[in-house]
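Only a single protein chain was left out; the remaining protein chains are all shown in position.
Moving on, here comes chain A:
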Amino acid sequence: MQDRAASAVVLELRDVAKSFGSVVALRSGSLTVERGSIHAVVGENGAGKSTLVKIVAGVHRRDEGVFRFLGEDVDFATTAASKAAGIAVIYQEPTLFPDLSVAENIFMGRQPRGRGRRIDYGRMYDESDRLFARLGVHIDPRRPARGLSIADQQVIEIAKAISLDATLLIMDEPTAALSGVEVERLFAIARSLRDEGRGLVFISHRFDEVFALCDHITVMRDGSYVSTDRTTDTDVDAIVSRMVGREVAELFPKTPAEVGDVVLEVDGLTSAGVFHDVSFEVRAGEIVGLAGLVGAGRSEIARAVFGVDRYDDGAVRLLGRKVPAHNPRAAIRAGMAFVPEDRRRQGLVIEESVARNVGSVIRRGLARAGVLTSAAENRAAGPWAGRLEVKTSALDMRASTMSGGNQQKVVIAKWLATEPRLLIIDEPTRGIDIGTKAEVHRLLSELAGQGMAILMISSELPEVLGMADRVLVVCEGRITAELDRAAATPERVMRAATRTSAHATAAAADEQKSEVTA
């Protein structure tokens, strides 16, 4: 035990790898966290940050690589094991028991016991008060957790971590939902924990925060370790270029298409707390990419345009005609198609057959004298499944038996069968194999060539840059940049996507914005 306490390095990961089936989530992750320091981990969506954290937290087990904690080789099979060793992870959205008191949440499962093994509430409240005093916050330990702000809930998670005497504290995007004052308070707490000699890992997309708080920065890309620097030795530009760091591959063969008339006009679309004053247009033959970080509000905008979700203000026009709000059927009639983000839950009915899924939107027109038969559905669905080269042995196979790539083809076939004027496609290639990916890209390019307007949302920057004629960058529910194909560089998009948020000084924000749009 003496040995452990003396170790200067809290956490050491070297060449850690993790795959899920054929998907490599983490190729070679490395991270060394010292005592008394705050270490930032940055990278694009899908760079492997979350997988790394989950391995440390004991959610996943690594396939290979070195994992040392306090100088000892460890291998956590459960989150309880990692917690017992002294690792605390605070997630973006804390999950407390809403109906229990704050103190009960902190001491869940290890409540101090009094006489007769009864829970000693007095001691529990006293200790909670002492923890909060140490953190410099005022939360009543007797009140229920329900109704606390996200910031206060995070403080409770931190208090829990301290009461467990965690040596390593990992915070996964803790500031995403916080306001300026709350961020400052969190930072103050983080610094005092650092000064107590604990190690902290801070994952964030906001560079201003990373540079304000952290001592070291580790960059990850495509599941691999790229670099580690002292914050004082580097700057935002260097970090961004390392995060992006690769050429846009030849994988994305967007052929230039003749851009025609405006198909979709979105004007001042607003949904309180989700996105604000979103305006853009998409023309025939054009692929417009919506880029931004996960959670920036891209999918929400698409869902509102298609009418799956409500919006508070603004208007959507297709071919000059207003599309009624919150009515997917009207949107379909107007000529919209929407391939949603979550294939298995939203894109198709996984328990139904290929034919039923492909025919699910067009079946309205397939009935003869009001009678809709399976034969008619099969006749209509077959050619579309064939055009997309869906791999299935028969049309009555359930969609659940197919691979992700084939399921995605079924979803696309279902919407192409409606012969839409506008195709909204959210994460067109998420979780599908590389071959199908290329097929989907070729198809999108071909469709645009035929005059379809396409609005594409993707978290993969190369995909957006390779496919889109125009890139709109969304950050915290607003469009922060509009870049032409030629102007859209990875650096510019990342800058706009991680634009300093509301609490940063207005001057800095303006400076960045002008830089991006220049």
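The criterion applied here is as follows: contacts are C-beta pairs under 8 Å (C-beta built on N, C-alpha and C of every residue); 3 or more make two chains touch, one makes a residue touch a chain; residues count from 1.
As a working rule, contacts and distances are computed from a predicted model.
Here one chain is missing from view; checked against "GntR family transcriptional regulator", "Autoinducer 2 import system permease protein LsrD", "Chemotaxis protein CheA" or "Coenzyme F420-reducing hydrogenase alpha subunit", UniProt names that protein "Autoinducer 2 import system permease protein LsrD".
Taking the complete complex into account, A:378 is the one of A:128, A:271, A:378 or A:498 that touches the chain left out.
Of the candidate positions A:205, A:221, A:242 or A:356, contact with the hidden chain is made by A:356. In the complete complex, the hidden chain is touched by one of A:8, A:80 or A:119, namely A:80.
Residues of chain A in touch with the missing chain: 20-21, 23, 25, 54, 57-60, 78-80, 89, 91, 94-97, 105, 108-110, 157, 308, 328-329, 331-332, 338, 340, 345-352, 354-356, 360-361, 363-364, 367, 370-375, 378, 382-387, 389-390, 392-397, 414, 416-417, 419, 421, 446-447, 450-452.
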